[in-house]
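Some chains have been omitted; the remaining ones sit where they do in the full complex.
Order of writing sets the chain letters: A, B and C. Residues in each chain are counted from 1.
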Amino acid sequence: MTLAVDISHRLGDFVLEAKFDSAGRLTALFGPSGSGKSTLINLIAGLIRPDKGRITVDGRVLVDTQAGIFVPVHKRRIGMVFQDARLFPHMSVAANLRYGLWFTPPAERYANIDAVVDLLGIGQLLNRRPAKLSGGEKQRVAIGRALLASPKLLLMDEPLASLDEARKAEILPYIERLRDETKLPIVYVSHSVAEVARLASDVVVLAQGKVVAAGPTEAIMQRLDLLPAEERGEGGAVLDAKVLRHDEAFGMTVLGARAGEIRVSKLARAVGAPIRLRIRARDVMVATEKPTGLSALNILPGTIVSMKPGEGPEVEIGIDCDGAVVIARITEQSRQGLQLKLGSKVFAVIKTVSFDRANTGAGLPAEVGV
Amino acid sequence: PAHADDSKVTVFAAASLKDALDAVNKACEKKVGEAATISYAASSALAKQIEGGAPADVFVSADLDWMKYLSDKKLTKPETEVQLLGNQIVLVAPKDSKAKVKIEKGFDLAKLVGDGKLAMADVKAVPAGKYGKASLDALGVWSSVEGKVAQAENVRAALKLVSTGEAPLGIVYATDAKADKTVKVVGTFPEDSHPPIIYPIAQTADSKDKDAPAFLKCVESPAAAKIFKEQGFTVLKKK
Amino acid sequence: MDWLLDLTPDEWNAVRLSIKVALVAMVFSLPPGILIALLLARGRFWGKTLLNGVVHLPLILPPVVTGYLLLLTFGRRGPAGAFLAEHFGIVFSFRWTGAALACGVMGFPLMVRAIRLSIEAVDRKLEAAAGTLGANRLWVFATVTLPLILPGLIAGAILAFAKAMGEFGATITFVSNIPNETQTLPSAIYTFTQVPGGDEGALRLTLISIIISMAALVASEVLARRVGRRMDIE
């Protein structure tokens, strides 16, 4: 997919001026509260008519104020999950789910209602009215409803904000699979670094209605300065790796990245499958000599290529491990203690269990079908 | 009386008398010393209002029935009751109508009406309708036109049905027909074919207004009679 | 009960006719009622105020005037009346259809107001959501807006029905009072009230009229409540 946006729109005092292209499979819109994420996504959906500008998806013009083109919402075949669930109060959950089916030619339906219901864990809710659902349940149904309309572009406005971690973790793989297998392009609004890092191929960072950065996730995630102060530790290197082999004895999987071998908890992926790893800056330690007698299994040799002051007493150290840069966030005290400088030969020490599922894009549990 | 200006005579009069009575009221203003306040409505409504305690000094009914209704209940002063005016009922048609008829026993009204309707005031409730039905009965044609009668709320509405061409024929008062240039009188019903059309007047039992007798006297005076005649009423001999 | 139901055939006919007229008036004014309520609630067009005014006219004018205007327009010599009679064979004058027309017109402002209020209360975000799921305007209306305004629709319909059961002035002026054809209950009641001693007859017919309308009212309440319960707007 290529999504090209060049738009300006005013809402009261707020002015959104967004220009970016994204060819990613999942483009995350990232930014603090009030930065215009929802406004932008409403513009793409066609719920707001922009004052000026142009939006195209895969070359198809959705809106072009100069050419006078405005494709109406219902013809855009865009699935949307709203920040507020917006379920139809007069229909049962089942009817809500099936709503989009009416308007989808059978040939274009790719979503299976049973699979979606199973996955979202809403089987026992089917006969209920939305008013009788809890907040999280509503949002799950809303996601199901959007998926079942078999859209060509899926817009999600913080769909997981009101879900608990367990449900999030169940739904995330499904979104990943949508991203990877159905080629359904997704635009995903979030203010969670973890979600963005895991899901997005591309990130558009918004602040006060302006695009402050846009690009591939790897690049954006390494720029810890773009992340909110509280979440800088969540940023770090995003590496592409392959499954090298499984270690059945210990229930581990060995991944091969350019930086070296990395051991993680066993993944349900075939040998050779591509995997994305996020190595959070705050999970990386730096050692000047190869540690022994330590429970950390992943120790990658490398050379310090960058040092940036971080928040407060911290520094961000970029370690080039055979071409891939891993970022570590340590205290200035430690840096001085270890006498680290640009060019120092060091070891990046990473705890194995830091690679939890949320960081590896591990994909779907095997039993869930779409 | 409970209304705003205690010193004024309040008259409750049948609505069809409005033009005539307004003129008479004006003419009498000097003699009585003031203009009366006149409330026009259907005789039935007025009679029930008087029964309900309305501050009326004088009641002018469009028929004898409602006057009797009140006098039976001792709500009028019987000594003041007078049969004031008379009227006639006529058959009218739209101005451009070619209808020709002589109203007599057994005349073929049904054929004249044809596919249309015969507009009348309500034959059970409204005096003009009642008189019309009595007359048609007496002439022996009621049964043949009964199914073609369109009963209007009042005689004016019946006249409207004719003047708009909605109904080819209608039965209304001579006074109404005379003033309406959009209809023409096709025939007049014989006086003896229906009970006499009488507008009685009386002072109410509760009336204490000292000017009421003067007003009655003036309305019954020859000067007033002249005005009534101009409007097409017949003025009845006092009895 | 016997006393109440001891009606003459003409009176029975008036009862039947009144129900028929009220039902027809209600059913036929619903589609234009919804349409105009939608226009007034959502539309932005020149002359909206005018349309709103025209819709309210029957409420503002004395019924007799409305009846007279109907007579002038839909009477057999009236422009609309002549046109309809000639091209569609629809005749209003002195027919029960005319009574239904008069009742429908008189109840129209009430119906439109009720429907309009509920349309204005609909959460447009839900309609937007339906749009993203592929429903065009018409479908959005049929599957989201319409069900959501159902209580208002029921309220509007029952108002129109009740109004039609009591409508008198415009009806009798427009189509007169022809037994078996245009003599509705109110006309019959009117006749009774105009004759001395007719009170008992008037009372009887009035009671029958009340009973019918109350039954309709209760039915509509039950219906609206059931719809509302089913819905439970969050």
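Things worth noting here:
Going forward, contacts are C-beta pairs under 8 Å (C-beta built on N, C-alpha and C of every residue); 3 or more make two chains touch, one makes a residue touch a chain.
Computed from a prediction, not measured in an experiment: that's the story for all the values here.
Protein chain copy numbers over the entire complex amount to A x2, B x1, C x2, going by this structure file.
Here is the rule we go by: only the chains that are shown with their structure count from here on.
For the pair subunit A and subunit C, the distance between C-alpha centroids works out to 57 Å.
Subunit A and subunit B have Cα centroids lying 90 Å from one another. Here the CA centre of subunit B is 35 Å from the CA centre of subunit C. For subunit A, the set of residues that touch two or more other chains is empty. Of all residues in subunit C, none touches 2 or more other chains. If you check the complex, the residues on subunit B that touch subunit C are 42, 44, 47, 65-66, 68-69, 117, 119, 122, 124-126, 149-153, 157, 160-161, 164-166.
Subunit C contributes residues 64, 68, 71-72, 75-78, 93-94, 169, 172-173, 175-178, 182-183, 190-196, 198 to its touches with subunit B in the complex. Those residues of subunit C that touch subunit A in the shared complex are 125-126, 128-137, 139-140, 143-144, 147-148, 150, 230-234.
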